[in-house]
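Every protein chain of the complex appears in place save one, which is left out.
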Amino acid sequence: MRIFLTREGSKRRKDTVNKRLIAIILRNNQVISLEKVKIGVFKCGNIGASPIFELLLDELAERKDIKVRTLTTGSKMGVEDIEEALPKIFEFNPDLIIFVSPNPAIPGPAKVREILSNKGVPSVVISDSVAKRIKNILEEQGLGYIIIMGDPMIGARREFLDPIEMAIFNSNIIKVLAITGVLRILHQEIDRLIAVLKEELTVTLPRLVVDTDNIRDNSDFQNPYAKAKAMAAYEMTKRVAEIDQRACFVEKEKDKYVPLVACAHELAQAAARLAEEAREIEKYADTLARKPHSKSGKPLTKTKLMLPPTVDEEIYRKWLKTSRL
Amino acid sequence: MRIFLTREGSKRRKDTVNKRLIAIILRNNQVISLEKVKIGVFKCGNIGASPIFELLLDELAERKDIKVRTLTTGSKMGVEDIEEALPKIFEFNPDLIIFVSPNPAIPGPAKVREILSNKGVPSVVISDSVAKRIKNILEEQGLGYIIIMGDPMIGARREFLDPIEMAIFNSNIIKVLAITGVLRILHQEIDRLIAVLKEELTVTLPRLVVDTDNIRDNSDFQNPYAKAKAMAAYEMTKRVAEIDQRACFVEKEKDKYVPLVACAHELAQAAARLAEEAREIEKYADTLARKPHSKSGKPLTKTKLMLPPTVDEEIYRKWLKTSRL
Amino acid sequence: MRIFLTREGSKRRKDTVNKRLIAIILRNNQVISLEKVKIGVFKCGNIGASPIFELLLDELAERKDIKVRTLTTGSKMGVEDIEEALPKIFEFNPDLIIFVSPNPAIPGPAKVREILSNKGVPSVVISDSVAKRIKNILEEQGLGYIIIMGDPMIGARREFLDPIEMAIFNSNIIKVLAITGVLRILHQEIDRLIAVLKEELTVTLPRLVVDTDNIRDNSDFQNPYAKAKAMAAYEMTKRVAEIDQRACFVEKEKDKYVPLVACAHELAQAAARLAEEAREIEKYADTLARKPHSKSGKPLTKTKLMLPPTVDEEIYRKWLKTSRL
Amino acid sequence: MRIFLTREGSKRRKDTVNKRLIAIILRNNQVISLEKVKIGVFKCGNIGASPIFELLLDELAERKDIKVRTLTTGSKMGVEDIEEALPKIFEFNPDLIIFVSPNPAIPGPAKVREILSNKGVPSVVISDSVAKRIKNILEEQGLGYIIIMGDPMIGARREFLDPIEMAIFNSNIIKVLAITGVLRILHQEIDRLIAVLKEELTVTLPRLVVDTDNIRDNSDFQNPYAKAKAMAAYEMTKRVAEIDQRACFVEKEKDKYVPLVACAHELAQAAARLAEEAREIEKYADTLARKPHSKSGKPLTKTKLMLPPTVDEEIYRKWLKTSRL
Amino acid sequence: MRIFLTREGSKRRKDTVNKRLIAIILRNNQVISLEKVKIGVFKCGNIGASPIFELLLDELAERKDIKVRTLTTGSKMGVEDIEEALPKIFEFNPDLIIFVSPNPAIPGPAKVREILSNKGVPSVVISDSVAKRIKNILEEQGLGYIIIMGDPMIGARREFLDPIEMAIFNSNIIKVLAITGVLRILHQEIDRLIAVLKEELTVTLPRLVVDTDNIRDNSDFQNPYAKAKAMAAYEMTKRVAEIDQRACFVEKEKDKYVPLVACAHELAQAAARLAEEAREIEKYADTLARKPHSKSGKPLTKTKLMLPPTVDEEIYRKWLKTSRL
Partner (left out) sequence: MRIFLTREGSKRRKDTVNKRLIAIILRNNQVISLEKVKIGVFKCGNIGASPIFELLLDELAERKDIKVRTLTTGSKMGVEDIEEALPKIFEFNPDLIIFVSPNPAIPGPAKVREILSNKGVPSVVISDSVAKRIKNILEEQGLGYIIIMGDPMIGARREFLDPIEMAIFNSNIIKVLAITGVLRILHQEIDRLIAVLKEELTVTLPRLVVDTDNIRDNSDFQNPYAKAKAMAAYEMTKRVAEIDQRACFVEKEKDKYVPLVACAHELAQAAARLAEEAREIEKYADTLARKPHSKSGKPLTKTKLMLPPTVDEEIYRKWLKTSRL
């Protein structure tokens, strides 16, 4: 279920032995030597996962193995914005490109996909539920993707949305995505790619649709009720998406759409509270999982608050193994 | 209390009449013609106001009068990061540069300040309480500043902080900054600069230290208890800053600093809840102020949810007047 | 959008003048004289609106104009249960029959519909979202219907559901249906039928699908945020329905469906809390609408708690008017 | 403390061996053969335990060993209502009759008691605290009883109570009765009777007054603070009963009784919240007890959410033993 | 309903004109001249109203017209404690004595009553519900009284009560007494006595039993739901009293009384929360009444937070009038 990037083997290894450089050969046979994995992030428009995305990779700002450069066009997603801004990201010679955007089917983001597909740098699209419709196209374009079903559109109606309401909405969505474990899936998937790039293994780009089932089957929650509450919170943000889509694109009268966007944002707030409640349950039993990055980028893990984290060898091995397929 | 940029008058006006272009002459006598105000945002490291900063200027993504380009180095603030990344922002020919960073006194951000100061593009530093110590230097460098006293450092200890905890902390801080009105002050101050740039008036860069008094004396709250709760929430995030500073830079033993960072983040969570409570009070009386941007960038305002927003002429006139000094 | 029952005019009136009796002629030209409107309620299986349905019509137990008899087969919905129990309801000679049941398409409830359709007593089916699929059939059968989209299926899995969990779930759903105004729509619609029967007017059976739009467009909330929260709560119970349907009918493995039913019930609990919050807002402003029944059955209305209710002439006139079409 | 029903022994057993039928001989020496235990439920008026009573016995609607028929007169409790409706219940040939009603001392319910006492079908009265006064009479009449001290009268004042307020009150009371374990006691007591009837043992009708002590001494709570909160919630609903009695029957002036009924309903709401809190505690430790019915009607039990339930042999043996006395 | 203290008239007045001294003649014809009203407070044991009692009279510590001296024996109420400590209070020559104690019928407090009755200084007993039984005796002894029905006994069982639990219980009870307005009644009644003493009018000692009706009929709440919640909170503390009485004096087994005291304290906590909710309602509408003391001791009053308080002439006149009877 993943695309493969071919690579050369023996010759490159010498380089790395001598210089402690990492080298990788891309599909187009280009060889890149790297001391650190360089990650280019391009954002246009905004989804809940955008604002803090690159911080997820290096929350302590102490990681030695990556270099991150992010470029955004703010809330705008026009073709001309993309054409002006996107090229700069390639000037950083990224080993990996992450493209974060809502609705990647519309012209601006479509342009981004087209360019990324042509450039040949391993690229991952992170987007919202609307993106699910173009999964096939993404695969054809050789792009990885992480589609977050519960990352909802905002209630973008002028009678309702102002900068404060926008910030609060994002605050609530970030909290839900964080606590439910969606952001965990996100950073671990990118961490996996980084690990694979560092180990000079075949890059298998992610093809993930993050739905409630992922929380159910693959989360850090120890308490089953905490997990159930987190799942419920995620279901709520999924509903927010549907309501806001309707309020923004279907309803034409103010008296119809204003209550709908208000309803959607109340739902987002309630979802954030419920997610918070889920996390509190884990605190109450001192079983809250924490998975910080080590300086070398290796994944750490811990639960009891007063004990130190240790390297999570299991997940690291799993990452490398999936890439050896 | 503001620095003045000299400008030429009559000649420029003709240009704008003919071409509907905006022109501005900077301190170095350089004349720039602009169709839209181009805003370059440079972020290194992260404060609570960073993640959603540029979205504040165009929450509906429909604004025709500005173009925003943001460049960040992720959580890293090293001098080499700055030297590599910052120059790109000038390639967009920005009319205004916003630099968002914690602690602008340390080498990396200091480098940014130095470069910005030399380039002569009107620049505003947005930073946290630590920046207060270098206010004088900022003024000498000809840089505007908005120092947010209640935008606290995160609990950056590896035993505690992982990507999820980081995201939740940012979620909580964003909520406090939004509801207390700090983000309102922030976007209005930039909106003022944009208005002044569009009207070809003298740019008076902001010199603001945003403390609890600003919430007390200048907020949108109608209910005095809502305001009191918001002020209390802001006092709490100010305390978070102090506790995290100590936990990260003073305490050396795990048994000492882990409880402190945990304490600080609980405080941040409680602050977010209290802020939310403040906002609910305004909802309960349907007196919640909303101040969206119009397509032309003009400030709108409204309170009752089911009524439409109108242009806030008063604040717009105030903006232009302050620039005519 | 309503079915019409033909009626005779002049002859009947004499009777009523003399004896203060109400008479009505049904589709089959049968004439019934009645002192009180006799309402037969038949329930099989359970939906959120079932347990307290008949109490809605006479909450103070002081109403002189109706007589209610309810018959249920408990949680069972088998054909033989129906065949044994349903006939008894006709022994009470009801003027109106209300049939409350989940999923009226399955054999047992289908049998009920068939019998009701044949008997010719004005009958209304109250059911959940699944019923929406057979709207056409209901109309063909001459049955009225009120389909409550947010009255969700319970998490009927033996690993999860016990009598206590069942009762709590119903408690939560009742609260949401009550506060959102769904139960208001329900009792007013039946009150309308009673009024029409008493006034010897043409009975126009309801054909309602109660969705979030009904709360938006037609609720007692004075505060728009209260309404938005109520709408959000209703959206949540709609989601509960979808999740429980999947958990009960699609997922086969315990590890898959147990988290889903737990999630659904947490969602129901959160919905009840949010609905409660909505109602509190109205209390906070002393604008909570109350619409008790008078002894004569006339609809009363009031808002300020310490003031007495008055007859709601407007809605009463509206009821009679809709029946004159 | 229980009344005994005499029975014949040997002869009946043969029948059951051959036909897998259950036979029971009542006080009047009538012998009934039964395939399923037929339970007739008669309700007049409403108490908190009424609306979902019969659902408690078969929450999954999969139980093969019972057949339930419920008949109610809605909120009315007049003698004529009883005389018209009650006889129908006997047409189902019930093996056991449950009569649920507030205040069984007033004429209507008294009539029910009289009829039940004469008919000789084992009958249990479920009622509220007012019933405690006629315990002796109930015993003399050969009726079992479960008197729920914390199932309070509603605030039945027209200035306050409308259908919505009524539904919410019931929602709150159902939640308290469920979580405190009162509904557990209720269904287990009826389940015991069913078991005894199936096993052809002597039916010992319950004589229970369910007060806070029962929660203290005999509940499913693992956490003592959860139990204390549940007890407190129950004490609150007991107080609701006292306040509403006074508001409805003693106070004559609107200005006196309206605040009292409002107070009582606020107390009920607070009780429901506190009960919910108690249940959450058990969720937080994953020790929440669940006791679903198996298809055969055997009592099941479980605690950890993700583990399956097992047959609760202990309670079943206890049930049969108490009946052998 | 009040006892009268006789007084002399003309002679005393001269003194006061000249010296601005206040003089009062007690029942025993003793004449006291006073510059300030001297209030002696004697406490033995503790009730919820004790800890902050004297602070209620002078919350800003700026009042010029009174002098307060308090003497307590801690939690002990033995006869010898009283005999040793009480005499000291007379050394301050108090014009008014307030005796605060639980259960004034037991030997220690009975001794206090006896001594106070003999001394002839106007004295008021403030006590809990148990005191209601000796109302007649208090009146015979010429003592005023304020009996607070909702000031409950603590859960004084060694398995449960430690200093922390004790402090928290008192915190909760103080909050309920404050918010419900019970402490308002208390301080206004003493303020009335002070006013009367200053004006040299006849002292009519209070004879008050503070029950829920007082909150209903005479509170500062503007919102009727806030009042209803406050009444409910008070009903809860009344129930706490009953449960703790039973737990401490009736139940003998640990397994019986420990859950009861825990239940009582949970009830107290829930009552405090509900009271807080009531007060929040008034804040939400900015209608919270505040009644501070002026420097001269005159009662002030205000509602809107940002407006200043004004002298409450109405209540002051009422106070003096009641004393002229």
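Order as written gives the chain letters A, B, C, D and E; numbering starts at 1 within each chain.
Note that in this section a contact is a pair of C-beta atoms (placed from the backbone, for glycine too) under 8 Å apart; a residue touches a chain by one contact, two chains touch by 3 or more.
Just so we're clear, the structure is a prediction, and the values are computed from it rather than from any experiment.
By the touch rule given at the top, the unshown chain touches A, B, D, E in the complete complex.
Check E:Val37, E:Ala85 or E:Ile215 against the missing chain and you find that the one touching it is E:Ala85.
Screening B:Ala110, B:Leu274, B:Leu288 or B:Leu305 for touch with the missing chain picks out B:Leu274. In the complete assembly, the contact with the undisplayed chain comes from B:Met236, out of B:Val100, B:Met236, B:Leu288 or B:Leu305. For chain B, the residues touching the chain absent from view are 212, 216, 224-225, 227-229, 231-232, 235-236, 238-239, 243, 256, 258-260, 262-267, 270, 273-274.
Annotation for chain D: contacts to the undisplayed chain at residues 223-225, 281, 284-285. Where chain A meets the omitted chain, the residues involved are 283-286, 288, 304-306.
Everything below uses one rule, namely that only the chains that are shown with their structure count from here on.
Shared contact partners of chain D and chain E, listed by label: C.
Comparing the contact residues of chain A and chain D by number shows a mostly separate set, under half of all numbers used being common to the two copies.
Note: the chain lying farthest from chain D is B, by mean C-alpha position.
Averaging Cα coordinates per chain places chain A and chain C 45 Å apart. For the pair chain C and chain D, the distance between C-alpha centroids works out to 25 Å. Separating the centre of chain C from that of chain E, both taken as means of CA atoms, is a distance of 53 Å. The set of chain C residues that touch two or more partner chains comprises 224-225, 258, 262, 284-285, 305-306. The chain pairs satisfying the stated touch condition come to A-B, A-C, A-D, B-C, B-E, C-D, C-E, D-E.
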